[in-house]
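Note that this complex is displayed minus one protein chain, with the remaining chains in position.
Going in written order, the chains are labelled A and B, and every chain counts its residues from 1.
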Amino acid sequence: MDMKMEIARSVFKSTVEGDSPAKLDVKNLAVYYTKFRALADINLSVHEKRITAIIGPSGCGKSTLLRSFNRMNDLTPGCHVQGEISLDGSDIYAPGVDVVDIRRRVGMVFQRPNPFPKSIYDNVAYGPRLYGIRRKSDLNEIVEKSIQQAALWDEVKDKLHQSGLSLSGGQQQRLCIARALAVEPEVILMDEPASALDPISTLKIEELMQGLKQTYTIVIVTHNMQQAARVSDYTAMMMIDEQRAGRMIEYDQTNIIFTRPNDKRTEDYVTGRFG
Amino acid sequence: MSHFAELIDRNRVARGRQRKAANIIMLSLTGLLTALALVPLFWIIGYVVIRGGNYINLDFFIHLPRPMGMTGGGVLSAIEGTLVVTVLAALFAIPPGVLAAFYAARYPNTPLGVALRFSTDVLSGVPSIVVGLFAYSAIVVPMGHYSGLAGGAALAVIMLPTIIRTTEEMLKLVPATLREASLGLGAPEWKTSLSVLFPAASSGIITGFLLALARAAGETAPLLMTTLGNERFDIGQIVRGGLQGHKSIFSIFWSIVNQPVDSLPLALWKYAQQPYPERVQQAWAVALVLMLFVLIVNVSTRVWIQNRTRRMKG
Partner (left out) sequence: MLKSKLSSRSRLGSLSRVFQHGDRPWQGVIIIISILVIILMLAIGGMLWVQSAGARVKFGWSFLAPTANPNWDPVNNNFQAWPFLFGTLLTSIFAILFALPISLGIAIFLAELCPAWLHTPLSWMVELLAAIPSVVYGLWGIFVFLPKVVAPVGVFLGDTLGQVPFLGSLLTGPIPASGASRLAASLILTIMIIPTIAAVSRDVFLAIPASQREASKALGATEWETIWQVLIPFGRSGILGAVILGLGRALGETMAVTMVIGNSIQGGVSLLQAGYTMASIIANEFAEAVSGLHTDSLIEIGLVLFIITLLLNVLARFLVWRATRQTPQEARV
């Protein structure tokens, strides 16, 4: 085993004591695409109601890790998982687990906005309707609350029945956030949510996230280090090893990662010396 | 517990089970429907093979039909007629089809290109019986009689849009770099088209043409009003007679195409409706011949395409 890896392991903290409890607990996670190991030895505790950022160079498996939190990786043929990811203490990969319920509790916002070709109202009401909520009054209440939480209400309150696709890119992304919020998840996963947007929309979404963390646990993957530094409470640094498997290099409070990281590789990355 | 959680908790487990059950039922249904749609395919092929196969022997292929009511006889006239008509159709349809496709592939956005695409679309949607009406008015009436020539022309009109479209798509698939390399070497446009683009796209063009041909060979409606049907049609006889009478090749050829001809689909249609069981048997046998031809062309061209794309992918 590499000397560097040994040292890295010894200073690696998978959790920070004294803060909120672990919402998502990752233990010895490895993810395989058929024979190829894409992620190796991932250990991580995501604190409740905090924003955790996952950073690292392109292709190091950040999205793969994120998608294993809501079992979206199941949709890729040949993908299987070793190890454990616990949501509130129960392994989401245990046999017999209700995947549909996991995905309700752990929501996701994607890199490019992907609203359905339906009205704004129907986009947000899609989730609740799946769960059997039919009464107009209930749906109206849920739709309004979710869109307000996504800081979009003022802009769309008069045109809820227009198509979701008639909005601008930034608005569409906030619509997707509202849509995810409508099923009252506990965790929100964001896969580079602002990378396809202009700077002003990006800022709006970052402000939004600060508000959302009062209620939700947020995990965000970003290739934009400044964004991670601005927005997150905790940062996890990932890198790819010689076998092209993604590994967790360091995990700590954001201010520590960006000012006095323990691992040289982290330091090189955040100061822009590579990646 | 939030209002939302209350709402969904109400019958969460039961509803979850309902949704899963509905999921499995509907997804299985799609598989069932797919299987259901394939039942007629196997049923038809099976029936034709069994009923037709029972009747077929060598005589079937080399003899002319016997008068109605008598047993035996073959469908030589129909086979030869189909050959004549499809060869003519190919001759009439391929040159203009390929040439028009060159224009469509190279200049899709000019007014002429747009009009050409529109015309191709319209032509591909014209019912085959209407094409027959057209060929009747345009060829049979002026000539004064039914002929294989008119039938070939009708089938050519049916094949033309398919040939244009497939050729156009194949030409478009040729990488632009090939064309640019040729032009960069100083070759003029026409040489590039004929010596570089056409060979590169040729296998796709040929498969497209074969598929169009298979479809045309099975067409009946346009032949009803162009070739009439002719149970005495015998190319061998015509050729022998012509050679004996020292006629020129062209006039022999002309007498082949200038008279009513029989064809397999027409024969099938006639025999199926006649009250003699012998004829009905023959109808099944003709169906077998037609279907085998169509299926073999279809399956082998697709297999060929598969192999080619597999080889190209490396």
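Some notes on this structure:
Throughout what follows, a residue touches a chain if its C-beta (ideal position, glycine included) is under 8 Å from a C-beta of that chain, and two chains touch if they have at least 3 such contacts.
This is a predicted model, so every value here is computed, not measured.
The missing chain, though absent from the view, touches A, B when the full complex is examined.
Among the residues A:D19, A:D88, A:D101 or A:D241, only A:D101 touches the chain that is left out of the figure.
Touching the missing chain, out of B:G31, B:G144, B:P175 or B:P275, is residue B:G31.
For chain B, the residues touching the absent chain in the complete assembly are 19-20, 22-23, 26-27, 29-34, 36-38, 40-41, 43-44, 47-48, 96, 99-100, 102-104, 106, 112-113, 115-116, 118-131, 133-134, 136-138, 157, 160, 164, 188-191, 193, 214-215, 217-221, 224-225, 228, 265, 268-269, 272-273, 280, 283-284, 287, 290-291, 294-295, 298-299, 302, 306. If you put the missing chain back, the residues of chain A touching it would be 70, 72, 75, 100-101, 103-104, 107-108, 110, 112-118, 126-127, 130-131, 165-166, 169, 172, 176, 179-180, 183, 196.
Criterion: only the chains that are shown with their structure count from here on.
Once the centre of each chain is set as its mean CA position, chain A and chain B turn out to be 54 Å apart. Those residues of chain A that touch chain B in the complex are listed here as 98, 100-101, 128, 130-133, 138, 141-142, 183-184.
The residues of chain B lying in touch with chain A in their complex are 2-5, 7-8, 10-12, 15-16, 19-20.
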